[in-house]
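What you see is the complex with one protein chain gone and the rest in place.
The block that comes next holds subunit A.
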Amino acid sequence: MFKLNEVKAHCDVPCGIYDPSAAQIAALSVIRMIDLMNTAEKGADDVAYHNDMARYVAVKETEAIKCKDEIAIIWGDFIKPPHLIKYPDLHTLAHKIMMLGGAAKQHASREKGMELLAAVNEFAAIFWEIKGVKTQTVTAPYAPSESVISPVL
């Protein structure tokens, strides 16, 4: 019949740009680095091998931290008390991601990396549901070619 005018009760800087895809890419990068570490061949050039391995470890470290940071920003800035009423396990999930991010730095286990990606995907699914955006499960078109939850845009 008629459109109600809106009054803004907004928070944060009014850009409203939050997206868990950066965390998903970071989790994929962690897995990719673990895969590279596990398949690296020592060969004749010992120095080159150690150089490669050091770089894989450094990138894994950086991406695991990035993954945690991206989730922490959405968790701390975007998620509000009403969301927690609807998704009461969200705090537990976010904390789990923080711990899995730490474990991904500590270990070189693919299983740990996959656990991190699974938790981040779960977080992404909730995030997009809050935003009222449908999601789909797609396979990343690049190594490590694992599944990610993606918005249907």
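Annotations
By definition in this document, a contact is a pair of C-beta atoms (placed from the backbone, for glycine too) under 8 Å apart; a residue touches a chain by one contact, two chains touch by 3 or more; residues count from 1.
Keep in mind that, in the parts below, contacts and distances are computed from a predicted model.
Going by its UniProt record, the hidden chain of the complex is named "Peptidase S24/S26A/S26B/S26C domain-containing protein" among "Putative membrane protein", "ABC-2 family transporter protein", "Thiazole synthase" or "Peptidase S24/S26A/S26B/S26C domain-containing protein".
One chain is missing from the display, and on subunit A it is touched by residues 4-14, 77, 80-82.
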